[in-house]
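We show some of the complex, not the whole, and keep each chain where it was.
The chains carry the letters A and B, assigned in the order they are written, with residues numbered from 1 in each.
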Amino acid sequence: MSYKIHLDVFEGPVDLLLYFIKRDEINIYDIPITKITRDYLEYLDLMTTLNLQIAGEFVAMAAMLMRIKAQMLIPRIKEAVENEEMEDPRSELVQRLLEYRYFKEIGGELQKLEARHAGEFPRRPDWSYIDHDIQPEDALSHVSLFDILNAFRQVMDRLPADSVPHEVNVESTNITEQIDFIYSHLNREPRVNFSTLVRSIRSKVVLIVTVIAILELMRTQRVRVTQNGIFDDFTIENLEPGA
Amino acid sequence: METPTQTGVSLLDMQIVEALLIASDIPLTPDRLKECLDEGHRIDLAGAVEALNARYERGKHAFYIMPVGKGFQIVTVNTFETIVRNFINRNVRARLTYAALETLAVIAYKQPISKPEIERIRGVNCSAVLATLLERELITVSGRAEAAGRPLLYVTTDEFLRYFGLASPADLPRTRELNELFRTGEHAPQDQRSENETPLSD
């Protein structure tokens, strides 16, 4: 029954193993691998019974435990380990457990520090009494790489769905134009990467129309689109070279 | 605050006013003070300020509470104006503004890029910001565009790389990386559980 209480409090598989180790007062350097594997799998079963989704990392850990268990069962390996001729199959796991436990403890210490200091607020001066033209709300006290990327993202997000009025004529396009645009690339080389194709496109509308144009070319089998991985760039291949 | 106050304002009330004045960069007005206090708790703001100022003066502190409009704020005494001004010029005035950061970001990711193109992307005039960035040597002119009017093209400098601790412009984070990072984060920063339950994709 105690499992149920703890069902959703584990940060991950390593955390779960540490729970068993603490509960059963197991010596972390001499883990009874058969027992802990059984407990672990029972826990996964329980999660399944309760229709809880088992994350991939829990499954990966189960595989690791079973592999270690199998190795421990081979008598020759067992003997070699005892004679210190061979590394204990459990050592990688022990290392992970120790490392994780270490950071878990520090996390707990940080929580205590947070409780002590999160209620302390730093001085926030208004410099206008010294100089009227300093606007603290605009000035960035520390700028990191992350800030620069975030700024870029915000500018790009702000890029109008339709550009400002006087640019509409330049920006607005239609599928035919974008098909021509795609062919302007395909006439130079038989294949073009999507990322290369759209590199110069700065407007969301044009981008969307370009994608529609590619779909149209695919539908009419004038191009073939291939992709290596799910999140990879894709390649557009001209099926009618010279057309 | 060694001795009890003589203005009838309690030590606690004086501390509350002092804490708010220290932590805020906008003036503390009676209305704003009232909003922070528990129902029924009233503080005589002007009285508290008077008592605090008396102590600051007696203690020869380097700051006092100055009335601003209907409110109050903590400022340094003018004996130290020169040194404070010097500090602000070096450490505050030299800061990048958000406008500068945004312009820098556009140049970093789209370089080489012309002013008309930067302004098209940002949607605002960028002359002053470009001047600041040039002056701080975070950007430089690399040549001229082929486009009409042959506008100057801007690129980031070695100083830019040094400032952000980059080995090369290729080390700039990709938008994809940020999107990936924020794909789940954006919707759940306050939520205790959802923060760590996403399974590993690999």
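The rule is short, and it goes like this: a contact is a pair of C-beta atoms (placed from the backbone, for glycine too) under 8 Å apart; a residue touches a chain by one contact, two chains touch by 3 or more.
Owing to the predicted nature of the structure, the values given are computational and were not obtained by experimental measurement.
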{"item": "Stoichiometry of the full complex in this file, by chain label", "value": "A x1, B x2"}
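What we mean here is this: only the chains that are shown with their structure count from here on.
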{"item": "List of chain B residues in touch with chain A within their complex", "value": "19, 22-27, 66, 68, 73-76, 81, 84-85, 88, 92-93, 95-99, 101-102, 104-106, 108-109, 120-123, 163-166, 172-173, 175, 177-179, 193, 196-200"}
{"item": "Complex interface listing, chain A residues touching chain B", "value": "8, 11-12, 53, 55-57, 121-127, 129-131, 134, 136, 138-141, 143-156, 158-160, 163-164, 167, 202"}
